[in-house]
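One protein chain is absent from this view; the other protein chains keep their places.
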């Protein structure tokens, strides 16, 4: 059983809520993998719309109005909710996959003792990316 | 305190792990909102790559090889991990925002008694979307 | 008949070349609208990859190496070539549609006599976008 609460919002809770939501409205028929993928691309576009004309944006969005933060939270949520539904429709346990991915990333990129990204490491990251999906996934995880 | 486990992967757990991961490597300096947004767009592209030439794909991916499913899980995870980092860098509580968004969607689209999406409802969704971001967010949540 | 040359690269020339390219390789069978759309999303991701960790980038890319500029040109081209193929597969004359769209944008946004975007105008643009697709298209055209 999954509890609800700010500190414990699990991917399973969101998955369950979205499955119920779709079933109560008879919308599951539209939830094929590519439909949901394209729906997520739409939401990524709406999320990008918030940032498109702002130039660089500072961490924490110091100058943003409350309504802008609320709107941003809604668009971030829309991407997440479609990602959760896409994973579910594909039979992928997203939480389990994410934990595994973080471990893969940690193996690929051991912590930097100097605790800063040297130029060399940056080139390695670019090179790793050029090696293809697995590596790019690592770069992805490494932020 | 956040426990770890398949059934209880919380967004906070992923957020904490990604913050630690970046700090241990000195990569937080690169995690500005728009850098992370573009990094997420890159991962959405890599996720789309898996589906691009397949035509329609059946729910549950019946004919996919194990390595394809594993790769898919990695790309879905990359999108999620950047989304979590983007939210964190913006100071948005993604789990809280997602629960709120689901409630907004439920208010906007009450369950359909006939339990199927009538053409009228479909047009309403299109109309709602045309009303702008808030409504499009609703359509988003409505799947 | 379409001539070739730097100053006269037409959308029709690119369309013809891509149709021939696909036919010579028997790849037309894969060029359904949604396959090509997803392929374009993949390329948008690869284009974004070039910009993802750079923070703000100056016009003209003053500090970029030649190989970076060449790579950028290739990724910009990949997006364009899929966009051309998607339009062709959908039976849309992209060049004609683009000229029409520019006219629509000009009608929606008459030239600013003060020749600068006042904050008010910026809000109007945001408002216009919130009015839905047609207006967002206008905002799109308005850059």
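Labels for the chains are A, B and C, by order of writing; each one numbers its residues from 1.
Definition applied: a residue touches a chain if its C-beta (ideal position, glycine included) is under 8 Å from a C-beta of that chain, and two chains touch if they have at least 3 such contacts.
Because the structure is predicted, anything quoted here is derived from the model rather than measured.
Trainee: Need a quick check: the contact residues on chain B for the chain that isn't drawn.
Mentor: Counting only chain B, the missing chain is touched by 34, 37-38, 41, 49, 55-56, 129.
Trainee: Where does chain A touch the missing chain, residue by residue?
Mentor: Those residues of chain A that touch the unshown chain are 30, 32, 34-35, 38-39, 41-46, 48-49, 51-55, 129-133.
Trainee: What is the set of chain C residues that contact the non-displayed chain in the whole complex?
Mentor: These residues touch the chain not displayed: 2, 4, 6-12, 14, 17-18, 21-27, 29-34, 36-37, 39-44, 46-49, 51, 54, 56-61, 69, 71-83, 85-87, 89-102, 104-106, 109, 111-112, 114-117, 133-134, 136-137, 140-143.
Just so it is clear, only the chains that are shown with their structure count from here on.
Trainee: Can you work out the whole-Å distance between the CA centroids of chain A and chain C?
Mentor: 26
Trainee: Could you grab the centroid distance between chain A and chain B? Build each centroid from C-alpha atoms only and quote it in angstrom.
Mentor: Averaging C-alpha atoms per chain gives centres 5 Å apart.
Trainee: Do you know which chain B residues sit against two or more other chains?
Mentor: In chain B, residues 30, 32, 34, 39, 41-44, 46, 48-49, 51, 54, 133 touch at least two other chains, as defined above.
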